[in-house]
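Every protein chain except one is present and positioned as in the full complex.
Entry: chain A
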Amino acid sequence: MASPIYNLFFRKNTAMLTTVFVTMFGFQMAFDTGSTVLWDKINQGRQWKDIKSRYMEKEDEE
């Protein structure tokens, strides 16, 4: 039970809570970013952000 991981992250309640919150934050960011990248790859060229450059550029020229 006295492994370094246990001592560092889980032994104290405050450390445990910090671990939970930091992991949650990090995981959520990674998961959201990853799923967005995958989604945009599947739907390449279909979404507005893929095609809006056509219409934005045209306005700049005018």
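As a working rule, contacts are C-beta pairs under 8 Å (C-beta built on N, C-alpha and C of every residue); 3 or more make two chains touch, one makes a residue touch a chain; residues count from 1.
The rule we apply is simple: contacts and distances are computed from a predicted model.
A.B. asks: The chain dropped from view, which UniProt name applies: "quinol--cytochrome-c reductase", "Radial spoke head protein 6 homolog A-like", "Squalene synthase" or "Vacuolar protein-sorting-associated protein 25"?
C.D. replies: This omitted chain is identified in its UniProt record as "quinol--cytochrome-c reductase".
A.B. asks: For chain A, which residues touch the unseen chain?
C.D. replies: Here the touching residues of chain A are 31-32, 35-36, 39, 42-43, 46-48, 50-52, 54-56, 59.
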